[in-house]
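Note that one protein chain of the assembly has been removed; the remaining protein chains are unaltered in position.
And then chain A:
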Amino acid sequence: MTADALSSVCNLGVLDSLSEASVSEILESWNSFCLITEAIVKGDDSGLSSSYSKFQSYVSSLCKYGLRSLVEEHFLISLQDMLEKHVAPKFWKNFDAYSNVTDLEENDKDMQEDEVELLLCKALEEISLEKQYQEKYLLMLVKSLQLCKDSTSMEGHPSDVEKFFFSKYQLIVSSVLMTTLPRQFPEVLHRYFKGRLEELSTIMAGNYEDNELQDGNDMELYGKGKHATRFGNMDIDGSYDQKKILENKLVRNIGMVVHNLRSLGFTSMTEDAYASAIFLLLKAKVYDLAGDDYRSSVLESIKEWIQAVPLQFLHALLDYLGDSISYLSPSSMKSPLASSPSSCYPGASKPSEGIIRWQLRLEYFAYETLQDLRIAKLFEIIVDYPDSAPAIEDLKQCLEYTGQHSKLVDSFISALQYRLLTAGASTNDILHQYVSTIKALRTIDPAGVFLEAVGEPIREYLRGRKDTIKCIVTMLTDGSGGNNNGPGNSGDSLLEELNRDEENQENAGLDDDINTDDKQAWIDVQRWEPDPVEADPLKGSRYRRKVDVLGMIVGIIGSKDQLVNEYRVMLAEKLLNKTDYDIDTEIRTLELLKIHFGENSMQKCEIMLNDLIDSKRTNTNVKATINQLSQTGSESREREVSFDIIDTTIISSNFWPPIQDEVVNIPEPVDQLLSDYAKRYHEIKTPRKLLWKKNLGTVKLELEFEDRTLQFTVTPVHASIIMQFQDQTSWTSKNLAAAIGMPEDTLQRRISFWISKGIIAESSGEDSNDHLYKLVDSMADGGKTGINNEELVADDDAERSVASVEDQLRKEMTVYEKFIVGMLKNFGSMALDRIHNTLKMFCVSDPTYDKSLQQLQFFLSGLVAEEKLELRDNMYFLKK
């Protein structure tokens, strides 16, 4: 661009007034100025210092003619030109090797780490030098301009001019670099910071450990030192101070790099790079610490690590840079941790705003990472719940901080559906998991809102299982949980739960009471807290009270009556099979259940237990008086001995569940004893009488074999069978059945017990329908029958002494069968609800219909199985 061309832009009137001499002066000055500028820009430093005064005079003469803006423009444009053409390409050239850095990736990463570091440092140093050089001459120009400022006097304060120029220059530098930025540069930066941070963290970890174990041996220290040396290229042998120095040096190096990058205008990119490096490192650390171990809390150590490594680093870095970052953080945003100044800042009296911001960011990130990690594994964590309590505690803290509860709910429900609520899982396991879930989530969320959401699918699923009630009752009553391969102690814990609830229940009872006095009501009101935002408004807040495990369990079934009924049946079964009168555990369980379900509903169970206690007393009484009698009288000695073997449980049959009656002829001597016993009872307790249930009870037998005796504990029926063989070693099934007084098919089922033991052998007699049973009389024979072992059918149901709840229900429901059939005849088809409602409406007298929908459904499905009804599209039809 020439002077003419430029001056044409200027005020043309001025041009006219210019003399010939002035024009030539301008031209000369301009040309010389251009030359010097070019020299400067080219970096031809040699003769320049001498030409400073000349430069100055040219500038001032040009300024004199009002060409100041031209001078400024030209100088800056030349600088920019230079930057664009030479400096930037040269700088970027350094990183060409990494142009496809993403492809190289893992394999030679380690090798590159040091390289990247050196390269980056070198390149930055070079470009910084270049920049300093240019800045020097920029300053020269500024000074020259300032000298002739008076003549033009259009600018304000001299420092303003300088600032203006430097910011303009800065802008040029960064925009030039930005526009030519190769795409791999952020990756290079990221990699650099990652490398440095890792190095730092090893050093810090070393320090940290040293502090922890002051008496750590030298070997280890030495090892650590060497480790650090390898990274830092420093010649030290691993003492604490030297590590400190190393650390400082490292931070200083990083600080230098950051400083250089910032001066090149990469402030935000740099920050991104080291932030992402820190986060990556933090993430790795969280994963490393958290892992798959749920038995210890990791949150504290993560926090400590954050304090020890990244914050320490940032602290040093920000200190080095003089904390020039202008964080616009409002001071109101204090973290709870910031309010208690941590002792982890050795030098700083008070952490700066920037550090606090960083700490908040890092901690949030750590919480979130840990939370995600734990939520993903929540199912496993809950499986080994009591042991994994620390992990749950961690998760709770994380969630308190992040508030992402809904994430937990969603992820856990899908895990449940995928892993637990499948046909393959046993009801017991599901229940155990449910209990653990309740307990675990109760820690996380005492209000129970999320528990409600998570529990719903489990409850829904369990309602569809037939044996749910039975399993629950088993879990409640005995520790083994009824399932031998199930986790053994969880049942105990449910019992414990009953125990623990004891005192809570007192309060809960008050809550539900309508007649709570005003004071209590006021306390309740004061305690009220709004539901969390996530609460489902459709579910009233009364659900929130049901955080107790038992309440939730009963919630599965819907009504406590069913549970109590099942418990009664189970208790009856258990009590009838007791040989001693030891019912302490049952009493305890009952007391606990009474607290939970109320006295009235457990009334019958209490009577059952009371029967046992009474039986014990009566039994001793009867036996003592009989023995007295027989001693005074001249009864046979034999009988006296025999009475000791009789024990009796006397039940109040009205309060027990229906008991299965089965006729059986027990051995004559025992029968005699029992009738004597009954007689004596009648004498003592007139006018009460005893009615024997001869098929029930337990018999302890000792069978003598050739070389040894064996003890068996069997039912009276089994005992009767084997006793028959004492007198006669072989029986046909018909005769035996007659002798025992039971149907042949029942006999066949029962005798299989002895066959399986190899004591009785079965063979088909002359008549194909008449089996022949005889005692095994030789080893060989025994071996042969042993093959039949597998035939043994474990007919639990047939052996039960008490009718199961289903049987009872079926019996009770048969009354309604004809109603149902009649209804279906009239209406053709009906849905379950409609049948239920119709029955409720019309069966009001005599057999009042008081069954639940589930019970009806159960009964109807029985009818469908018997092919009396048909079920299509949820509608019931009469089978044609």
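We take it that contacts are C-beta pairs under 8 Å (C-beta built on N, C-alpha and C of every residue); 3 or more make two chains touch, one makes a residue touch a chain; residues count from 1.
The criterion applied here is as follows: contacts and distances are computed from a predicted model.
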Hidden subunit of the complex - UniProt protein name among "Anaphase-promoting complex subunit 11", "Large ribosomal subunit protein mL40", "Nuclear transcription factor Y subunit B-6" or "Sugar phosphate exchanger 3": "Anaphase-promoting complex subunit 11"
Sole contact to the chain not displayed, among A:203, A:395 or A:650: A:650
Residue of A:24, A:422, A:713 or A:814 touching the missing chain in the full complex: A:713
Full-complex contact with the absent chain, from A:20, A:584, A:704 or A:867: A:704
Candidates A:145, A:362 or A:722 - the one touching the absent chain: A:722
Candidate in contact with the missing chain, chosen from A:689, A:811 or A:879: A:689
Interface with the undisplayed chain - residues on chain A: 576-579, 603, 606-607, 610-611, 614, 645-656, 659, 667, 670, 673-674, 677-678, 681, 685, 687-694, 696-716, 719, 722-723, 725-726, 753, 756-759, 775-779, 782-783, 785-786, 789, 792, 794, 796, 799, 801
